[in-house]
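A quick write-up on the structure given underneath.
With one protein chain removed, the remaining protein chains of the complex are shown where they sit.
Up next, subunit A:
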Amino acid sequence: MSVLAIIDHGQGQIKKSTGELLAYSAALANALGTEVSALILGTVEDNLSDLGKYGVSSIFQDINAGFNTADNQALTAAIAQFVTEKNIDTIVFPDGTLSNSVAPRLSAKLKAGFVSNAIGLPKLENGFSVKKAVYSGKAFAWYKINTAVKVISISSNSFEVKTSDATANVEAVSLNLEASKVTIQSVDIVKGEIPLSEASIVVSGGRGLKGPENWKIVEDLAHSLHAGLACSRPVSDSGWRPHHEHVGQTGKQIAPNLYIAAGISGAIQHLGGVNRSKVIVVINNDPEAPFFKAADYGIVGDVFEILPRLTAAVNNLN
């Protein structure tokens, strides 16, 4: 019996959410009275032994393994074999594209129950029950996993990370990765951008910005806050901003610590993607805009005046 965290990475760096993943997995193992370890496939620039500070003392690394979600069939088979050999019964994935592909596949392979985007540690009094957001954030559900082996993925920004000065022992392993049936032709990463899934602050613009030429004031604020950029659906539909920035029920679902919405009305379909943000700030010149009902803080006024002043205030703080 033990817990295994699967570390996700790309472009030579582990994902920022890894700290949360490892801290969560360590706390879960502690609650279950069992051991915890982590697995990383491929190489990264980060010093893996430093990750011990999040409470995981042993990390298995296969430096020869490829690691891409397009290879999810091969990755699943390899991880399943590893998990079985090591007698692991709880596998934890971070939020992101792995939890969309490898995690559910692995659950099917291991005949294990899977719950995606868990919020917080499971309740263990009466089995293993995990809380997750459902109905696009309009409600939560407690899912009980009925199988001996369990697979979960955890929602970003949902678990508080504490660190110590411990280090981890990194052990080389060699997984048996079969050839992928999918060939990757090209990978195009937008440089210098904070992916929405990793951003703890997100600045978002809507139709109130009037046009793509006005986005600099949104970008300036995001830059000062080291924030990710997002937009409402009509903004990406009109081609003002790229599709990957569109948040909402039919776009990305995010749960940052701070979500700043400028010139967005707050239609229910937009809220569906952002309502789990910890703090919501809304800037809109219409005091009746529905978004104010979901917001924690608001400024009624013109985005063209307010955004530059917010940026200045942030810069003063730094």
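Everything below uses one rule, namely that contacts are C-beta pairs under 8 Å (C-beta built on N, C-alpha and C of every residue); 3 or more make two chains touch, one makes a residue touch a chain; residues count from 1.
Here, contacts and distances are computed from a predicted model.
Look at the chain that isn't drawn here: its UniProt entry, checked against "Electron transfer flavoprotein subunit beta", "RNA polymerase sigma factor (Sigma-70 family)", "(Fe-S)-binding protein" or "dihydrouracil dehydrogenase (NAD(+))", names it "Electron transfer flavoprotein subunit beta". Among the residues A:87, A:164 or A:183, only A:183 touches the chain that is left out of the figure.
Looking at A:64, A:84 or A:146, the residue that reaches the missing chain in the full complex is A:146. The omitted chain makes contact with just one of the residues A:34, A:136, A:163 or A:214: A:136.
The chain not displayed touches subunit A at residues 10-11, 15, 68-70, 72-73, 76, 96-97, 99-109, 111-117, 129, 131-147, 180-190, 193, 195, 197-198, 200-201, 225, 236, 243-244, 246, 249-251, 253, 257-258, 268-269, 272, 275, 278-279, 281-282, 292-302, 305-306, 309-310, 312-314, 316-317.
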